[in-house]
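Presenting chain A:
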Amino acid sequence: MKKVFERPKSLTDVHFTYCAGCTHGMIHRMVAETIDELKIQDRTIGVSPVGCSVFAYEFFNFDMVAASHGRAPAVATGLKRSLPECIIFTYQGDGDLAAIGTAEIVHAATRGENITVIFVNNAIYGMTGGQMAPTTLIGQKTETTPFGRDARAHGYPIRIAEMLATLEGSSYIVRTSTHNPQNVRKTKLAVKKAFENQLNNKNFNLVEILSTCPSNWGLDSIQSLKWLEENMIPYFPLGEFKNI
Partner candidate 1 sequence: MAKITVEQERCKGCGICIAFCPKKVIQLSKNLNPKGFFPAELINEKECTGCAICALMCPDVAIEVYRQEREKK
Partner candidate 2 sequence: MQEDLIIAGFGGQGIMLIGQLLVYSALEENKNVLWMPSYGPETRGGFANCTVIISNEEIGSPIVAHPQSMIIMNLPSLDRFEDELIPQGLMIVNDSLINRKIKREDINFYLIPATEIADNLGNAKAANMVDLGAYLKIKNVVDFTLTEKTLEKFFANNSSLIELNKKALERGAQEIAKETLKP
């Protein structure tokens, strides 16, 4: 029998440190597969954030740089400007990208930095133990919104993809999900396009991927996928917001 599905070469052998059922791992695989398929492993540099994926540099099997919280797009800018022939991507969660790092992502996008951003949105802070994220839904209970997020007190969840799509410098902005095989396949296609665009010098590319947090949502793996589908997608619609 022939092996038709195996671990991509762009992943190390290190076991992921994510919780059981957390979809970060799927997204890691899709990024690594894309890099294998595009044959760019020897010139790709990933920028890991602060958040659950802080150890992403352990898992990706190519040069990696760890950024401070929220600053991955700035670090990626410094890298891409000095290594234009390399492929640079950031891998960021919702706290990193959409709260503390809002300025960095907006300005990297508006400058049209030729980088790829993998934005993992699971509507909660995972690493610090389940606090409100900028993408936490109205009514959603977290450690810091124990009675549910109230718009008057905590504001509204931010739709990053829609916002960045309005900027002249962005070229490919898409939101996908990981809640079922069909959407995982779509996510893979989007990730691949976001890297191909960089290879073709097409400015700024971002894939926002709806993801789960079973541990902090207090649900099991399967319930989490269902919760994502039923609660997140209505507020964070899937689709391409920009493709030029």
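Methods note: a residue touches a chain if its C-beta (ideal position, glycine included) is under 8 Å from a C-beta of that chain, and two chains touch if they have at least 3 such contacts; residues count from 1.
If you want to know what made the cut, all candidates are chains of the complex that A comes from, given by their letters.
Everything numeric here is computed off the predicted structure, so don't read it as measured data.
*Asks:* Can you pick out the candidate among 1 or 2 that touches chain A in this complex?
*Replies:* That would be candidate 1, which touches chain A.
*Asks:* Tell me, which parts of chain A touch candidate 1 in their complex?
*Replies:* Touching candidate 1: residues 1-8, 11, 15-16, 18-26, 28-29, 180-181, 184-185, 214, 220-222, 225 of chain A.
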